[in-house]
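As you look at this complex, bear in mind that one protein chain is not there, while each of the others sits in place.
So that you can tell them apart, the chains are marked A, B and C in the order they are listed, and the count of residues begins at 1 in each.
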Amino acid sequence: MDDLRLCGRFDRQKTVVPVGPLRFGESFIVIAGPCSVESERQLLTAAWMVKEAGAHALRGGAFKPRTSPYSFQGLGLAALKILDKARRETGLPIVTEVLDPRDVPWVSEFADMLQIGARNSQNFSLLKEAGKGYRPVLLKRGMYSTLKEWLSSAEYILSAGNPHLVLCERGIRTFEVYTRNTLDLSAVPAIRELSHLPVIVDPTHGTGRASLIEAMSLAATAAGADGLMIETHPHPEEALSDGDQALPPDRFRTLVRKARAIRECWERLE
Amino acid sequence: MDDLRLCGRFDRQKTVVPVGPLRFGESFIVIAGPCSVESERQLLTAAWMVKEAGAHALRGGAFKPRTSPYSFQGLGLAALKILDKARRETGLPIVTEVLDPRDVPWVSEFADMLQIGARNSQNFSLLKEAGKGYRPVLLKRGMYSTLKEWLSSAEYILSAGNPHLVLCERGIRTFEVYTRNTLDLSAVPAIRELSHLPVIVDPTHGTGRASLIEAMSLAATAAGADGLMIETHPHPEEALSDGDQALPPDRFRTLVRKARAIRECWERLE
Amino acid sequence: MDDLRLCGRFDRQKTVVPVGPLRFGESFIVIAGPCSVESERQLLTAAWMVKEAGAHALRGGAFKPRTSPYSFQGLGLAALKILDKARRETGLPIVTEVLDPRDVPWVSEFADMLQIGARNSQNFSLLKEAGKGYRPVLLKRGMYSTLKEWLSSAEYILSAGNPHLVLCERGIRTFEVYTRNTLDLSAVPAIRELSHLPVIVDPTHGTGRASLIEAMSLAATAAGADGLMIETHPHPEEALSDGDQALPPDRFRTLVRKARAIRECWERLE
Partner (left out) sequence: MDDLRLCGRFDRQKTVVPVGPLRFGESFIVIAGPCSVESERQLLTAAWMVKEAGAHALRGGAFKPRTSPYSFQGLGLAALKILDKARRETGLPIVTEVLDPRDVPWVSEFADMLQIGARNSQNFSLLKEAGKGYRPVLLKRGMYSTLKEWLSSAEYILSAGNPHLVLCERGIRTFEVYTRNTLDLSAVPAIRELSHLPVIVDPTHGTGRASLIEAMSLAATAAGADGLMIETHPHPEEALSDGDQALPPDRFRTLVRKARAIRECWERLE
């Protein structure tokens, strides 16, 4: 496909994307943290919890793409300053979502990796702006994106000059109502055969149910994912957004331990 | 639903949205024109064709949201100047899509109505910016939007201060492959019972097949739509984008004539 | 497509399917009646109501394909005897669903037309048995059937020897939750260009909401459908199944009157 000149180039090995000390595509990486940054105390507690569980990077939303304009929209700059402090204290690289092309330059000063969310998977202005930036990008699949469309969106970033790109499967929309989305784990091996980019999995949004996240994390790991993105919160029942799908500390620790064990087993299989 | 405070307010009659001399929600309105503005000659020919067929407003893309970064992306400012000239010559109001929140202010100087497309249906920065603007907005349904989500996106525009909003059903994504999307005409009466906003239908993107557009235009009209949006091109086989779904002049004229007849019949039924 | 040897043969005009005195494909036909036959009184009342509204055939379920084994499963033979009586009294031909290949021969003695429902759209044993029978068949689209698959199921009936086949669009399953299914009216013109078979529309199951049925009936008519299938009940609030989507007598009469007016207008357009 001529449309995937850069995404599909196989004249070199699988791409390795450096994010602070981490190398996506080389080792298995767990990004975790709360849906939204709610307060300094909440985030720092979460950050230490993430680090102690053995995860590698901290996520936290400063700008929240909420269906309703009346829902909590995120703390914005204040959240970014808190994330910055969490990085200084814990050493964890920061991953945060950017919603507006105008925000790419200045958010890049706070974040180690910019996330582009499912709702913006074909927001081409934002993709181009992230492609002109200097920060690695985490591009989520749109909830209605075919694999080819997802890679075409990735191509917007690569063709604008930024080669540091990681893909993230987060579930597609189907008729099923028990889960919030249908996590399409076949995307992991499929992206592997269509592209050289690393691909991680977000089972939190992919299922929308805390009770299913551990099983889907292990499944994603065994499918060969390069990492996981997990929502965790010190007190899920008090979360300002998406509390139903955030894992409490003990269950998050168990998840990380088990995913590591599956990953080690999987690595020995090759 | 508290999330739809403004969309769902029924303390007044159905909203009427003025666009130049037109009044959406009051009379049946046909917006038509090519997918993209390709040249002054192409657009002016199309504009006269649209006017002579009895349609009411001219559409034409200056910025095209294309799946691939290597596809034609639109002529930008040059296209807007051509659209402006077409309005002066034909008197037709101009509807054009805006993709980037930074473009809302200056595109508003050229267009009579700003379109927000399916891919940006949850681009909240763009919705807010259009909501702060002074131009009426045509908000397409996302290809994965539920009716409630679509209205919630509309709520972003209304709550930012702009009351001049028209909705446009353009098909949702399903498993069917014969058509490009599945046009959900039940959205027309459903929006009518959930909201006071006018709703029009785009059978061009809703089917993606020129051969199905006339039948679906008549169906939309009989479902009670407030108007239609149709792609037409003086020479579809030479179009730079979406030529397969553009109607040639004669078939477009026939469509307008028949849709009018169905509309008149429908009005007499009440 | 070699798979559609009989469905897609265009060496003759559009097929006309005779059902009692009716001729599907030639004139516009409305089939109506309750979801289930519940009692002689209920059905006879419904039958007269259907006839007086100007509809042409009576539907009523004797065997109900219910999601749960604990839901009302239909009266079986008793229902067929009641339907038979309704035909004798009103003269309306009877359309009823058959679920099991073993029932095709004996149900054919009571019904004028056998319906094969959405859940059995790929029940090939049933399709073949109906194809070997002598009664005309009404084949509903599966809620997950592509147009090609639907026509391939039709091909099972035609290739088994029964040429009397009418198709019925009844909505496909999508992510939308406001409606029970998404009625795909583009199936009407699409089937017209792929096949010679008549196609009618069932807006009752297609929307699952009584409030949307009239608008979708008019839309189906303007799309060129050969008829409608509508659930109506003398007292919807007392129905044993699907009462939410059955129209009461007055609204059904209005629907038939309006659909006829749209049909007449549509016929004059050609």
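Keep this in mind: contacts are C-beta pairs under 8 Å (C-beta built on N, C-alpha and C of every residue); 3 or more make two chains touch, one makes a residue touch a chain.
Because the structure is a prediction, the values reported are computed rather than measured.
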Interface partners of the hidden chain - shown chains only, full complex considered: A, B, C
Residue in contact with the excluded chain [from B:Lys51, B:Arg119 or B:Arg173]: B:Arg173
Option touching the unshown chain, where C:Tyr156, C:Phe252 or C:Trp266 are the choices: C:Tyr156
Residue in contact with the excluded chain [from A:Leu44, A:Ala160 or A:Ala223]: A:Ala223
Interface with the unshown chain - residue positions in chain B: 173-175, 177
Hidden partner chain, residues of chain A it touches: 144, 146-148, 172, 174-179, 182-186, 188-190, 192-194, 206-207, 209, 211-212, 214-216, 218-224, 258, 261-262, 265-266, 268-269
Absent-chain interface as seen on chain C, which is shown: 2-3, 5, 65-71, 99-102, 119-120, 122-126, 128, 142-144, 149, 152, 155-156, 159-160, 173
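Here is the rule we go by: only the chains that are shown with their structure count from here on.
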Centre-to-centre distance between chain C and chain B (centres being mean Cα positions), rounded to whole Å: 34
Intercentroid distance (Cα basis), chain C paired with chain A, Å: 48
Shared-contact residues (touching 2 or more other chains) in chain C: 174-175, 177
